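Only a portion of the chains appears, each positioned as in the full assembly.
Per-chain residue numbering starts at 1, and chain names A, B and C are given in the order in which the chains are listed.
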Amino acid sequence: MVDITHKNNTLRIATAQAVVKVSSEDTIKAIQENKVPKGDVFSASKAAGLLGVKKTSDLLPDCHPMPIEYTGIEYEVNGLEITILVTVKTIYKTGVEVEAMHGASIVALNMYDMLKPIDKGVEIHHIKLLQKTGGKSDYKDNFT
Amino acid sequence: MVDITHKNNTLRIATAQAVVKVSSEDTIKAIQENKVPKGDVFSASKAAGLLGVKKTSDLLPDCHPMPIEYTGIEYEVNGLEITILVTVKTIYKTGVEVEAMHGASIVALNMYDMLKPIDKGVEIHHIKLLQKTGGKSDYKDNFT
Amino acid sequence: MVDITHKNNTLRIATAQAVVKVSSEDTIKAIQENKVPKGDVFSASKAAGLLGVKKTSDLLPDCHPMPIEYTGIEYEVNGLEITILVTVKTIYKTGVEVEAMHGASIVALNMYDMLKPIDKGVEIHHIKLLQKTGGKSDYKDNFT
């Protein structure tokens, strides 16, 4: 694990995305009309994602445990694709990129788990960092 | 959470994949020659993935806790893409698809976390189920 | 921890309740109209409770880890009181009473946590077992 004892606290913000692709318009409708048998997909997956962000350092050996001072989770629906946007903020010595990416992956997996009984063709695509600020180098994904 | 009290134990096998795409041949070399500063990427990420599979029901609300009787993790390198294959087996009343997919996502995220200091362009693609056997319906992804 | 190696697997069902009492009709309305700033209180608290049931043996030293084969969570609103009903099922050597009670307490605490910014007077009452079947002795609470 990298030594960060000498680093300063600064505001760190990272946004990551994951894309969930379903195989039919009916799946999108079932989510939006809250008719998925396992429950409200967006709300339950957000709850899972909020917890997931906080558990990142529990799962990744080299990841520093850190205060999570904000997590926001949003969904955008485009045709058969649902884009999950997870933004994490902290004031600490190291960034929250991996936390945001882990949160996005847990939201996506939970959607998969809840949708599995009604759609066998759900896939998860493009888990990636969209933006980060704070630390040595800001970053902005070119394709966004 | 779906009621599975009436279901029978059968052998369940699921294989999921995740694809990690790096931005340079140097990253692939650093992994293969074990020169990544944070340590042995394949071995440490396998350890994280083995733990991740077992923690799936801790993170996903509707997922049943279950015995995990085998987890195998393999890597295939093709150009700038590393394909992670996670196979999970159990003899239980419900399948291990989500466990395999969660394992694959944790292996991929750990690779991202370990490679971040040497490659800013790592992305995670195509977390999906490749195959499952046992339960009501077998499944085989068409594109594999 | 009690030795259960000699016991037989039987179907075990337990239902527990917790009562959340809010201090104003506005709080009830905000929940029902999904206007609580932290999000959908019933859906997010159900997600927390589903996870909480599965983590019971992680928190209580003498509690056996066990398969959780069903968890159902329901809400009943009566005036300023919201009754949470958590039903857990398993086929195992020991009962799921404590799991149901822990689930009910986590749902209640999560409601408290989400409602705190809009209602300072929320209290949690009467976490108790309502009913259990399976094992040596069935049980039915007199007051229900």
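Convention: a residue touches a chain if its C-beta (ideal position, glycine included) is under 8 Å from a C-beta of that chain, and two chains touch if they have at least 3 such contacts.
Fair warning: this is a prediction, and the values are worked out from it, not measured in the lab.
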Subject >> Copy count of the single sequence across the entire complex, 3 present >> reply: 6
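Following the convention adopted for this analysis, only the chains that are shown with their structure count from here on.
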**OP:** Determine the chain that sits nearest the middle of the structure, using the mean of its CA atoms as its centre.
**Re:** A
**OP:** Determine whether subunit B and subunit C, two copies of the same sequence, contact each other through the same residue numbers or different ones, counting it as same when over half of the numbers at the interface appear on both sides.
**Re:** different
Original post:
Measuring from the mean C-alpha position of subunit A to the mean C-alpha position of subunit B, what distance in angstrom results?
Top reply: 17
**OP:** Would you mind pulling out the distance in Å between where the CA atoms of subunit B average out and where those of subunit C do?
**Re:** 32
Original post:
What are the residues of subunit C that contact at least two other chains?
Top reply: 46-48, 51
Subject >> Contact set on subunit B toward subunit C in their complex >> reply: 1-5, 57-59, 61-62, 64-66, 93
Subject >> Contact set on subunit C toward subunit A in their complex >> reply: 39-40, 43-44, 46-48, 51
Original post:
Contact residues on subunit B for subunit A in the complex?
Top reply: 2, 38-39, 44, 47-48, 51-52, 55, 58-63, 97-98, 101-102, 105-106, 108-110, 112-114, 116-117, 120, 123-128, 137, 139
